[in-house]
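Missing here is one protein chain; the remaining ones are kept as they sit in the complex.
Moving on, here comes chain A:
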Amino acid sequence: MLRFVFRRLIQLVPILLGLSILLFAWVRALPGGPAQALLGQRATPEAVRDIEVQLGLDRPLWEQYLQFLWRAVRLDFGASLQTGQPVVDEMMRRFPATIELALCALLIAVAIGIPLGYLAARRHGTWVDHVVVSGSLLGVTVPIFFLAYLLKFVFAVQLGWLPTAGRADARARTEHPTGFYVLDGIITGDLGASWDAITHLILPALALASIPLAVIVRMTRASVLNVLNEDYVRTAEAKGLLAGTITRRHVLRNSMLPVTTVIGLQLGVLLAGAVLTETVFAFAGVGKFMADGIVERDFPTIQGFILVIAVIYVVVNMIVDLVYGLLDPRVRVS
């Protein structure tokens, strides 16, 4: 197990190196540099050149790349051109928001998706199945921002049940020792703050969950259908095992293997979706900052965030592989 983890971590090195080159080349190839972005309508060729010289953008590309790499190794991504604050600080400040949102969305997707998929498979061919399948198709195809506006219109503007924007009530004065607002409320003993944070999470999490939810429903349904037709299920039923035991031991356990992989892969979808969701809900997370960074040609932010997200992505996939091993002993052997 340790060797497995170690080997996977070693594999990370060439991946990150390759990624850093791609990233560097891509960001430098974007039309319009940061100097132009900073100066806007007041740009003159001289003022642009001054800033480019200060930022080292006039030096050879390989030199810029080595500089970038050397600092990235020490987790120094420079300062965000949007805020003038170190990118690492901005990340530390904003990651808890995105993690909270992504976990909440994943929780919704799994808690609703797996039972729904299972139900559809069990009721294969009935109206229940049809409703679930077409519903999940809708989930994949409806754009996140449209769903977000719709949810806000119904639950916030019309019904007034939930807030439309932000992570907490603007008037609230609360302490945030960890940056995870729900957890912070529990730590500081201010459960009202936790509740406030939860109400601010529900709509964005629902919007963000739409795609993973649909994917998990479809995957679970297909997988359960597959397993239900397996010989060992028929054998178990034939030898008179209780239905609950068959479901638990044979159907669910075996059908969850591909679903686990899909859940892991949904993390990428969640991070991509967070860019849109956070912007529409003014949710101060990584995704929103990244979206603003692209518009403002904030090189240091774009580079830093993408590298960190890549690391997270690889690590999560590694964890998924480990979980896979727990579920299926055959994987561990190989």
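The definition used in the following text is that a contact is a pair of C-beta atoms (placed from the backbone, for glycine too) under 8 Å apart; a residue touches a chain by one contact, two chains touch by 3 or more; residues count from 1.
Note that in this section contacts and distances are computed from a predicted model.
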Chain left out of the displayed complex - its UniProt protein name, from "histidine kinase", "2-oxoglutarate ferredoxin oxidoreductase subunit gamma", "ABC transporter substrate-binding protein" or "NADP-reducing hydrogenase subunit HndC": "ABC transporter substrate-binding protein"
Touch criterion as defined above, residue of A:Leu12, A:Ala47, A:Ile187 or A:Ala222 at the omitted chain: A:Ala47
Chain A residues touching the omitted chain (full complex): 31-33, 36-47, 49-51, 54-56, 67-68, 71, 76, 78-87, 90, 93-94, 108, 111-112, 114-116, 118-119, 122, 149, 152-153, 155-157, 159-171, 176, 195-196, 198-200, 202, 206, 242-244, 246-247, 279-282, 284, 288-289, 292, 295-297, 299-300
